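The following block contains the structure, expressed as structure tokens.
Incomplete set of chains, arranged as in the complex.
For clarity, chains are labelled A, B, C and D in written order, and residue numbers in each chain start from 1.
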């Protein structure tokens, strides 16, 4: 067993700290985890995979986690939720990552287990938004080294939520770009992009919305998991989530308005095209008819013999055109 | 009476088990059911019909079920619901079955009666999603053999809910297929399919939505029906239902967006068609008029006599066409 | 006074019963009603009019009903509601009747007064859905003869609600018919019918929706009006109402989808028409122009003298047409 | 000061009554109001203006009303609301008046102050819907003379609410008229009227909706302001308001449906126009082309010499037309 895991063992990262000591290590062997259990320090164990069942089960047994929860960790299609147990709290949060190359927002599920003196976090893959927390611990910035596991969890969720704002900024930029396109040269691509954005925002909203309730429960469960001191920081996170939800709803309403604009701009353009056709056709069809009449080969058409016939007909044609043009001008078509 | 039932008697299946014994049988005679009453084992009685009134009444009397509930079993157009009585709980759940040949999702009503040591399930017809539970009991997989009737019920509902995810996958695939069609070659069939899908999802949502409340009630009624140990499993089922509802709502929003796309793509195509017509008409109608003028048979049309008359007119025509083409190019029509 | 009422006296029907006796009569004189007051039997007094103020007032005094309630009975534009007094309960329910000739759903208001041992029902006119209850009393079917006035009321409301299902079936049939029309030959009539149906359903929903709360109150008020035994039957009625509301909402969503389909089908047809026009015009207008050119009467048009002039021009015309046709084929218009 | 008020003094009307006496007067001098304070009778003081600050302040001091409330009286853009104080209750209600000449619904704000033995009402201007209450007091009709100030308030609000029903009738008539127009000859005016009606209903709903909560509070505050006897009358008013809200929502839904009908009828008409154009163009453009071909002046066009040339061409033209007509018939355009 040990052999075949070797490669992936690097997926376990431990940071252990209190206001005096600090210790960071990438573990080779999950059994080393025992060393960081029941300590006077706060332990943050970060697992960069959710699919290593054996590892999950091992952690489950070590920390006394219910088997259903251990299973939940590897189901990555869940909504944010919180399950409170006697000895630990299980939290699912969604972390976003913007891939600027593919212009895609990737949604990753992060599971947290909060115990009295430890936080275990499970990410789908390496790469996260927690660097700021790691730095704060390493360099003893802010309050984090002097506080408990609850504050660590709060900081981790906070950095995820802060990242939501960045994602929203990207969305806003996209909307602005589409908005300009909508004014200057709307095309089927525009509406497809609007729709793609709409869907993206639906998924983002679905990922953010339930987090509000999660934090709400955290705020209410209190001791022993959440200390009084941490509450105010969690309330701050809560405010940020409300703000994000607000922002997302605003973006959705704006996108809805853009669909209206788009549809009306197509109608307007069709209307423009129709006008041009109508102006040209309405002026020249009658004239062509007149020309046609004097192109008939009847033997007895007295007008054809008149010396002033041709100039007169031309005059009639010019008059008809002018009347038509005046009519269109009065209609404000030209 | 016994004679005419003979054929359908096979509709009763009994599985009787505890952590030591296991027994499975298809009953010929409903009166055998008495043997599985008031036992130290958990009895799961599965009835593969809802229309055998006599059988239902017999079961009703044997287990002391209220006549109204017995009647409810055969009304298959109900919403999921839960009725809690002193000695038993009555639950209606909707089970989906995808018929890949007809490309239809069939909704079947399943009624459960949960007593202290038994679960009776009524299905509209044979064929269900419970095989996984039967196998778990037969092979003593998981916790099921060591737990009570409440856990059996929870497992049965769980397998129904797991099946919902499969149905949602099918719907997502359909949406993706329509989505491609929408981009490549939208037609009236596309919108009809979108609408058909919308309706299917309406029915599915109506079948799933009330289940949330059903499980909620189950979670709250507690003893003697639901043991503390089962609660966490029910909570898991509850989370899945929330997730399904979330998913269904997302699909609905996506479908709404697709209608917008469809309508705008028709408008766009009409606009395209109009442009072509207008370009052709606007170029050739004036030219035809010019040709018409010199087709007139007036005696005195000096131009007709000019040697350069014809080439000049052709030149004028070419000039007019070029001007028109430049105009259309500036309008970005061509 | 007595004289002028003679004709309408037949509007009072009394059914008096307990588990031993049964008595049914159409009364000539409202004063006979006194005989059925304060009895050991359950009295059901059915009044087939709401406008006989004198009769209403008489009943009001006889049974001690508040004058405001007596007034309410003759206001037939009310929503379903329930008013609970010390000695009686006042309930308004909406009864539907489908007139197949006019293809109209008529909504009739029925008022119930439930006392300890009597139910008084007021209908707008003769003709109701209560025959099934009358038969049950007459022939001692089911539990009704052995139970109190509360059960009678529950049965009456139940028969009204059962009728809602029939009405919904009629609506569903209509929707199916329109649905076919929508696919085969949509016209302005189709949308008008959709709209008519939408309105009908709005009115039906408004008539059904508040009944939910009415039954809810009935379920909660308990003794002395509602016995424990009746509760389960009322809960059944409640479930039916929820189901009807669910069904109505589903129908509304389906109708909304149909409007989309309709609008898109018009757009599609306009698009089709435009394509035909454009194909014809785009092929023939250039050809006509070419013909026009050689119809000009210039003295010096060398082509006209060529022997191969005419066949060459015809060749050019055929080539132009073929190019156009190929272009339209590539665009998948033909 | 007294001088300049002289003219407007007529704005104060006092009705003073109990079950024995009745007294009605239009006051010249606000100071006379003191006579009607703290009496054994019920005093109804009606002020036909809201802008006489001095008068308002005087009344405020006389009855011990909070200055903020006195200010509120003259702000006529408020929502219906209720403020409960120790000695009095302040209520704002909206009264509608239909001006049949301008076909406008005017919304007027009425403020009530309910004390233990008085009601003060402030109207924006003369003219109200309270005449029925005045008559009831004058002629001792109904219960009003035997009851307290709470019943007077209830009657006043009731007469305002009854008036809402009349307004709704007017709206319904308008909708019916527009509905006919929509079927027979829809024009831009129709949609403008629909929109105007929609706005009117928005304002009406905003004026009615909060009244529900106002009455709800009145029903709950109880003694000393509202006696048990009055409760049932207030409950009746409450039911009426619910009914009105219901009605207004129904009207809104109907109007929404009408917009759909209108838009689809324009699309249909455009479709009709397009069909006519296409039929004519598609038949005659090819024919004109044929005629054009034989109008060419080529020297060598053998067909021109044929004796049967002309009739044959005419035959071809007729055949083409018939084929086209058959095609259009098959498409059900004609």
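In this section, a residue touches a chain if its C-beta (ideal position, glycine included) is under 8 Å from a C-beta of that chain, and two chains touch if they have at least 3 such contacts.
Here the structure is a predicted model, which means the values were calculated and not measured.
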item	value
Given 4 visible subunits, total identical subunits the whole complex contains	5
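Please note the rule applied: only the chains that are shown with their structure count from here on.
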item	value
Touch-network distance, subunit A to subunit D, counted in steps	3
Chains in simultaneous contact with subunit A and subunit B	none
Proportion of interface numbers common to subunit C and subunit D (over half same, under half different)	different
Farthest chain relative to subunit B (centres taken as mean CA coordinates)	D
Rounded Å distance between subunit C and subunit D, as computed from the means of their C-alpha atoms	26
Set of subunit A residues in contact with two or more other chains	295
Pairwise touch network: line, ring, star, complete, or other	line
Touching residues on subunit A, where the partner in the complex is subunit B	66, 68, 72, 77-79, 81, 83, 185, 187-188, 191-192, 195, 198-199, 202-203, 206, 259, 262-263, 266-267, 269-270, 273-274, 276-277, 280-281, 284-285, 287-288, 291-292, 294-297, 301, 303-307, 309-310, 313-314
List of subunit B residues in touch with subunit A within their complex	183, 232-233, 235-236, 239, 242-243, 246, 250, 253-254, 257-258, 260-261, 263-265, 267-268, 270-271, 274-275, 277-278, 281-282, 285-286, 288-289, 292-293, 295-301, 332
